[in-house]
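See structure below.
Only one protein chain is missing from this complex, and each of the others stays in its spot.
Letters are used for the chains, namely A and B, taken in the order the chains are written, and counting of residues starts over at 1 for each.
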Amino acid sequence: MKKTLKEIIEITGGEILGDHNTIITNVAGITEAKKGDITFISNPKYEQYINSTKASAIIIKESHKDKVKIPAIVSKNPYLSYAKIIMLIAKETEKHPSGISCNCSVSKSAKIGEKVAISDFVVIDESSKIGDGTIIYPNCYIGRNSKIGENCLIYPNVTIRENIIIGNNVIIHSGTVIGCDGFGYVQDNETLKKIPQIGIVEIADDVEIGANVTIDRAATGKTFIGRGTKIDNLVQIAHNVHIGENSIIVSQAGISGSTKIGNGVTIAGQAGLVGHITVGNGAVIAAQAGVIGDVAPKETVSGYPARPHKHAMKIYALLQKLPELFEEIKKLKK
Amino acid sequence: MKKTLKEIIEITGGEILGDHNTIITNVAGITEAKKGDITFISNPKYEQYINSTKASAIIIKESHKDKVKIPAIVSKNPYLSYAKIIMLIAKETEKHPSGISCNCSVSKSAKIGEKVAISDFVVIDESSKIGDGTIIYPNCYIGRNSKIGENCLIYPNVTIRENIIIGNNVIIHSGTVIGCDGFGYVQDNETLKKIPQIGIVEIADDVEIGANVTIDRAATGKTFIGRGTKIDNLVQIAHNVHIGENSIIVSQAGISGSTKIGNGVTIAGQAGLVGHITVGNGAVIAAQAGVIGDVAPKETVSGYPARPHKHAMKIYALLQKLPELFEEIKKLKK
Partner (left out) sequence: MKKTLKEIIEITGGEILGDHNTIITNVAGITEAKKGDITFISNPKYEQYINSTKASAIIIKESHKDKVKIPAIVSKNPYLSYAKIIMLIAKETEKHPSGISCNCSVSKSAKIGEKVAISDFVVIDESSKIGDGTIIYPNCYIGRNSKIGENCLIYPNVTIRENIIIGNNVIIHSGTVIGCDGFGYVQDNETLKKIPQIGIVEIADDVEIGANVTIDRAATGKTFIGRGTKIDNLVQIAHNVHIGENSIIVSQAGISGSTKIGNGVTIAGQAGLVGHITVGNGAVIAAQAGVIGDVAPKETVSGYPARPHKHAMKIYALLQKLPELFEEIKKLKK
């Protein structure tokens, strides 16, 4: 990329401070940026670098207008403006496989759309369907009777089992397994009898799923991931979980069977949710929280067992004072 | 499937309430069921749906006999009865690969049993052995000198390293790695020297292992998983761990090196166990517990560091009262 700030604001919007002809060739974080880079400021932790950055330009909010000494773009949402420049650079440089490899194995009964890429050592099993424009990287497996939508991107070593339904524009990262059996057994005397998992997984449009994620197929019925939801690496989603739209599930979180997650929910890293509960729209589950009951819409919970966050923080603060408390009680007793 | 209730009880046992000729074509959870489905009630949380369910029939316990208004099967173990119907449906619909693909790579020194399926892009390395009736899905790797028993089911993208021993009727889900090196180093001045992991993994009959699980090979000797034990997705089992029979290890739990787990133990999701401890038969480790010492047989522990569950619950309850406590002490001081 090589653009002037003037050309850049055609993409990002906003207003220029300083030289409109400043040349921008790349993007970088505020502490790594060098000549030619444009950076941004959003996390207040990085405000201290606003004047030491070596970037050629910076994207800022109105409120930083007086502090900045290098060419800048003033934006209502600096992070979104910055993201738009990255999207431009990514378009220029990204390159995906194309065409059907002669080293893959596609069932005769599979229906393959237009402009599909199927790479080396991919297996597309019987009666499955791959939508137009979908790209499948090497060593993936698409099971019998599964349907992948249009313009999906499936990275290497992904496993999608049988009878799975995946929407359009879905991205699935490497090592992820969709439709493995739910963890269902019934005690029969001393031994555990497996309950076959005859349900499916359905993933709506615009979902992104990180690497080495596991999403279990339903016992009966379906496990469902709603439109626009984003799932980070190493997340576990058990059978019959239902997740709404535009929710965020951060790395290593785990959601137990039949739990229902609303729209716009955030589940932070390493949080765990028991089965058969409901998390309302817009709720936030803090990192490492252990959630054992329903969470109301827009509520933030943390700790184990998870409680409303403000209360939990108060308890944590008081905990730190326990040594003094025990001392005081000793004195009082005297 | 299309069966009357009368035919169904030949499989499930139990006694029919209502029309013996009710037609059942499928199974479903109590809230998703529709005409033609049979459902069941086991978790008391779902009792509220006993009369609003659209199922054509329901499997219940004796105690629900008076509450139910639709055709029903009265069973001592409704979940087991339900599971038996699912097993029937699964048998009718399941379809696995068969035969030896011409796109796989099988060493000349490997011994392949009767009726084995080896799918596309599978590698079976030197001197390994695959027992009769075992099915291996695409893109798996079976290492040198490893022995897989009879009637095993190995899903796509599984890695089984060298010198591993796997029993009969073992199911291994996608992305799982068996026999990766244990995490063993010795400090040598500033650097960490790798200790080669020359032991093995042995997995007994009837074990099921979820997706993206990691089971380390022993430093020396063996890591062992006992007969009938079931392991969920994303579980970590370190080198030289020994797990007994019919135990349950839920998703994202981690067991550190040389720890011994008894028979019939339950380790819930995201629990962590330090190394070199012993967990007795029938013990239960609650979700997210951090276990740093031995656990007695049949004991239930929770929290970090894990304590007997009743005590831990009492502490959690008192914690919620800390704000009041601090107030009271202020008053007392006055």
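Methods note: a contact is a pair of C-beta atoms (placed from the backbone, for glycine too) under 8 Å apart; a residue touches a chain by one contact, two chains touch by 3 or more.
A quick note: this is a predicted structure, and the numbers were derived from the prediction, not measured.
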Revision key, fill the gap. Among the options B:Gln236, B:Asn281 or B:Thr300, the absent chain makes contact with B:Gln236
Study note, to complete from the structure: Out of A:Leu234, A:Ile255 or A:Ile277, only one touches the absent chain, namely A:Leu234
Check your understanding: Which of A:Ser119, A:Ser146 or A:Thr220 sits in contact with the chain that's absent?
Key -> A:Ser119
Practice item. Touching the hidden chain in the full complex, which residues of chain A are there? Just list them. Key: 26-29, 32, 43, 45, 77, 79-80, 83, 86-87, 89-90, 93-95, 101, 103, 119-121, 137-139, 155-157, 171, 173-175, 206, 208, 210-212, 228, 230, 232-234, 245-246, 248, 250-252, 264, 269-270, 287-288, 303-304, 316, 319-320, 322-323, 325-326, 329, 332-333
Revision key, fill the gap. Touch rule applied to chain B and the missing chain gives residues 105, 121, 123, 139, 141, 144, 157, 159, 161-162, 175-177, 180-181, 183, 185-188, 190-196, 198, 212, 214, 216, 219-221, 234, 236, 238, 240, 252, 254, 256, 258, 270, 272, 274, 276, 288, 290, 304-305, 307, 311, 314-315, 318-319, 321, 325, 328-329, 332
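Basically, only the chains that are shown with their structure count from here on.
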Practice item. Would you mind pulling out the distance in Å between where the CA atoms of chain A average out and where those of chain B do? Key: 26
